[in-house]
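Not every chain is included here, but those present sit where they belong.
Chains here go by letter, A and B, matching the order in which they are written, and residues are numbered from 1 within each.
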Amino acid sequence: MLIQKIIDIRHHKLFEISMICIIIFSALTVGARTFKQLEPYQDLLSYLDFLISIIFLVEIIIRYAAEGDFKRFIRDPWNIFDSIIVIGSLIPLESSNLVFVGRLLRIFRVLRLISFIPELRLLLNALFKSLPRLGYLVLLMFIFFYIYGAIGSTLFASINPFLWGDISKSMLTLFRVMTFEDWTDVMYEVMEFYPFAWIYFLTFIFFSAFAFLNMLIAIVVDVVNKENKLNSAESEDERHKQELMDGIKKISGEIERLKNRLG
Amino acid sequence: MLIQKIIDIRHHKLFEISMICIIIFSALTVGARTFKQLEPYQDLLSYLDFLISIIFLVEIIIRYAAEGDFKRFIRDPWNIFDSIIVIGSLIPLESSNLVFVGRLLRIFRVLRLISFIPELRLLLNALFKSLPRLGYLVLLMFIFFYIYGAIGSTLFASINPFLWGDISKSMLTLFRVMTFEDWTDVMYEVMEFYPFAWIYFLTFIFFSAFAFLNMLIAIVVDVVNKENKLNSAESEDERHKQELMDGIKKISGEIERLKNRLG
């Protein structure tokens, strides 16, 4: 039967390996387009690109057919992810204005590697899991950036409008200061007008270093929690003790009955 | 009754949500003032600012009235924090000299978000808790900066007075070296006169990296301590063993009495 054949193909080791090869090849063509030396081969690359799009489409159809049910197919978020990328790169965007957008969409086809290599999926899942814990920290950082940004643009806007012109520019400048990128140039410029501006910069750097330390704490706590889950294996320990107690109670009962008999 | 109504309002979910919205809106007006494009609307922003101040005042009064007792109100440090910020931004500072100060005070209203979102309060509490542990480390770092600063300004003051002029400038320069910001420029300049100045800079960098490592140690130790507290759940383990021992002792007693009866 056709469906059975499709399922066989879909679960064949060769199917996965050849798809990984095609994804890598697809990534290479995207990379190749950026080299000036390969410009004469643009037509060949466009043709290969079209071919890869077709292969990807066939592959998605095979996977969908192998699954049979639409609901079951979309239950796996990686299937949705793959479908969006494949269909997205099929949209014809050859008009000169949108040709860039079309090219960019094709870049994301490299991401399909993640859905094919389980270890990468595991890594990404771990990243996503740590997101909520970091969410509130990012909010706190944002509040703190906002306050320093507002102070910065209120005080320093007239000194250097490019760096401190408005709150959005100030926040970008502060992010730069946080990465220690030429932050002394920014500070010395401001200190000519406000000699105590170093307080602004040093407190800012200390605060952000603190936030970084807090991130570390969050991570270690996470790991300790995981460990505690492992320790929930202690419930087995508990069970053992219960067995011991039951044994002792049974003996007590037996002796009681012995006494009654003798009594 | 009025008081009961106020308490109802204060503990209504909508009260908190609307206050969070007003705080965010207040933050946006502070940010908006920094944009040149919005200068024509300064009057509107001033009016909004005044309105927000009134709303905040009403809110604090509601929270105070709902609490009833003044002592109970100030027991929560976040209430004091909120009151100071709200009252501080009410002070009329429209004279041209102090208008900047007035604006800056309004910036801190964004901090009120922290008192409204419990997760942020938790994060901040965690930061405050790690402060004492880091306090002595900061003192040690300061001593070490002071010594290097004194050496630096004694030896290098004549080479570059801007960077090494006195001990305070030297310490700022050393902080810059610690962040690796153009530290080689600072070093190469000095090395023209003292070819062995690299010893000064490299030992300094090694020391500060060491201090950073020590911070990490402090954090991990903290987490391990927390874990140990969790392990105090082992006292339950202890209790279980006691029960087992009691059971065994009871059996021994029973057998003893059996023997006595038989004997």
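Points to keep in mind about this one:
Keep in mind that, in the parts below, a contact is a pair of C-beta atoms (placed from the backbone, for glycine too) under 8 Å apart; a residue touches a chain by one contact, two chains touch by 3 or more.
What you see is a predicted model; the values in this text were computed from it and never measured.
Summary of assembly composition: all chains derive from one sequence, 2 are present in place, and the complete complex in the structure file consists of 4 copies.
Just so it is clear, only the chains that are shown with their structure count from here on.
Between the two copies, subunit A and subunit B, the C-alpha superposition involves a rotation of 90 degrees in steps of 5.
In whole angstrom, the spacing between the mean C-alpha positions of subunit A and subunit B is 28. For subunit B in complex with subunit A, the touching residues are 27, 30-31, 34-36, 100, 103-104, 107-108, 110-111, 113-114, 117, 119-120, 123-124, 126-127, 130, 172, 175-176, 179-182, 215-216, 219-220, 222-223, 226-227, 230, 240, 243-244, 247-248, 250-251, 254-255, 257-258, 261-262. Listing the residues of subunit A that touch subunit B in their complex gives 136-137, 139-140, 143, 146-147, 149-151, 153-155, 157, 165-167, 170, 180-184, 198, 202, 205, 210, 213-214, 216-217, 220-221, 224, 227-228, 241, 244-245, 248-249, 251-252, 255-256, 258-259, 262-263.
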